[in-house]
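Quick one: this structure, given as structure tokens, is what I'll be asking you about.
Showing subunit A:
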Amino acid sequence: MPMETVFSVKPFLAVLVSLIAIPGIISSRSQNIRESWTFAAAGIKLVLVLSMLPLVLNKGVVEYTVFQVFPNLGITFRVDAFGMLFALVASSLWIVTSIYSIGYMRSLDEHSQTRYFCFFAVALSATIGVAFSANLLTMYLFYEMLSLATYPLVTHHQDKEARSSGRKYLFYILGGSIGFALPAMLITYHFTGTLDFTGHGVMAGHVTSGTALVLSLMFLFGFAKVGIMPMHSWLPAAMVAPTPVSALLHAVAVVKVGAFSVVRVFTGIVGTGVLADYNISLVVCVIASFTVIVASMIALSQDELKRRLAFSTIGQLSYIVLGVALLSKSGMTGGMLHIAMHAFGKITLFFCAGAIFCATGIKYISKMKGIGRRMPITMTAFLIGSLSVVGLPPCGGFISKWYLVLGTIEAGHIAFLFVLLSSSFLNAAYFFPVFYNAFFCSPEEMLFEDKVNEAPLWCVVPLVITAGISVVLFFYPQPFLNLAKLAVQNVLGG
Partner candidate 1 sequence: MESIFSLVLAKANYAAYIILMMIGLYAMIAKNNLIKKIVGMSIFQTAVILFYVSIGCKKGATIPILRHHGHPEPVGHAAENAGAHAMDAAHGAEKVVAHAVDAAHNAVHVADYINPLPHVLMLTAIVVGVATLGVALALAIRVYNTYGTLEEDEINQQLRSG
Partner candidate 2 sequence: MKILGKLTILLCGVLLMVFAMEFPNWGDPESPASTHLSPYFIQHTMEDTAVPNIVTSVLADYRGYDTMFETTVILTAGLACFLLLRIERKKIPHRYYRHEPTGVTLRMEGEKYPKNSAVFQRMDANWVPYDFVISRTCRLIIPFIQIFALYVVAHGHHSPGGGFQGGVIMGASVILFAISHNLRTSIKNFSEKTAALFSVTGVFIYAGTGALCLLFGEVFLNYSALAPILGGDRVMARSHGILVVEIGVAVAVTAVMIWIYYNLSSAGKQDEGL
Partner candidate 3 sequence: MIWQVELIILILIIICAFAAIKVRDLLSAALLLGAYSFLMCLAWAVMGAVDVAFTEATVGAGVSTVFCVAAVFHTTRRTKD
Partner candidate 4 sequence: MTRHLPALIIVIPLLSALVTSGSGWFNQKAPFRIAVSALLLSLLCAVLMLIQVVTTGIAMEYRMAGWAGPMGIVYVIDHLSAIVLVVITSVSCLNLVAQRKNIHAEFKDKQGAFNALYVLFTAGLIGMTATGDAFNLYVLLEIVSLSGYALIGLGNTRAPLATLNYLFLGTIGATFYLLGVGYLYIATGTLNMAELTTMIPKLMDSGVILFAFIICVTGLFVKMALFPVHGWLPDAYSQATPAAAGLIAPLTTKVTVYILIRICMTVFTPEYTFDHLDISGFIVLVAVVTIVFGSLSALAQKNVKKMLTYIIIAEVGYMVGGFFLGNRLGISGAILHIINDAAMTLALFLAAGIFIWKTGGESRSDLKGLFAKMPFTMAGFVLAALSVVGVPPTCGFFSKWYLISGGVQAGNYLFVAALIFSSLVNAVLFFRLFEIAYFEPFGEDEDHAHGHGNSHGSHHHVGALAIKEAPLDMLVPFLAACMALIVLGLYSGTIITNIIQFAIPTGVI
């Protein structure tokens, strides 16, 4: 596998750029200046990420070591296909979310907006850091940074509910990472002497099957952001956050960082060989399938829109884990691709939920009767988003799910095919009532006393954009598909 390695400071800059913007954000006197700092940082970040894309597509990697903290282990960045895929998703969605944040926060006149934008920037830095990290240590560093930076965002409202949710959030996330991931990382380091992500993992030949299983499970549950049951309940709780936060962080950045980390560790540290040889993949598949089904069923029973979306996310995240754990070429492609596809679909859904809340103050599905007539654009976008999540054409979600389904067949585990299919039905089932309520029920008098129209422009534009991208990705999935295929090639070879 010829690989061109370029040593460049770009990945580090991409991580740093939003941190550099923070002093600007803090010291800004007016809202507009503050927001322009955010946009500037977001734009530069996207440009930096994009500038590395051609190289990565040509099977090259970009490397940069910032600090050598241990003799053979440093804070090192390394951009490869999989990381690029994730970074591309995150950095492009940051711009959209920033637009949305402005609309949402200003229209609701939220307090402490400066703090909000600061931590948003930190969170993004951390996300890109995770995407570009070259070894487990760097990844852990940014993972923790993300956990902590999102705490003030999750608890933005600073009320009782936010407090208890924040507590739950930290309990699961920090508890998982310190309690499981950190020791697992150290034990791995002890056995293998390295933590670098390689194509085939580093554990092979160093650990026994039992140890490998325990370590894999410790990683799986330790990176609790992936929301594998039983480490999932922080996610619905974290929905107390302002919607843009839920959108970017809980549909995209945080949870996807969890999924990304798990995938990275499984492929780069544990190694596909070990996963297959010691039957760890099967165990992981079973756990993921369980999560997929149960989360979808719980989602059915939720009335609050954001909570329903949250449980939907839990299920969808397990798709990714499941896809990768299948260890077949298509399955892995599907899993990795799902990171991108689901991100665009789910963020649309969250934007819609936020827009509805912004315009009407409604959180519950049962009260959204007839809302589609008042907010047609929003609800159409919602339809597209949910189609993508369910996995129906003409949306991007279809592509990833297609690959996943192929993957189960390729791997010869037909049982998981049924899991996927039944889960898709469940997905459809929990999104259907929303449309039904929105479009086919007559509006209740009480709810629309005032004139209710679409949410502010700042809110609507982003969701139109993301819905559009979701559709576009169905017809033109190449950028992400190529990256995913490249990534799989790196892992499985050939």
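Selection rule: all candidates are chains of the complex that A comes from, given by their letters.
Just so it is clear, a residue touches a chain if its C-beta (ideal position, glycine included) is under 8 Å from a C-beta of that chain, and two chains touch if they have at least 3 such contacts; residues count from 1.
What you see is a predicted model; the values in this text were computed from it and never measured.
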item	value
Options 1, 2, 3 or 4: the chain contacting subunit A in this complex	4
Touching residues (chain side subunit A, partner candidate 4) in the complex	66-71, 74-75, 137, 140-141, 144-145, 148, 152, 155, 158-160, 162-163, 166-167, 170, 174-175, 178-179, 182-183, 186-187, 189-190
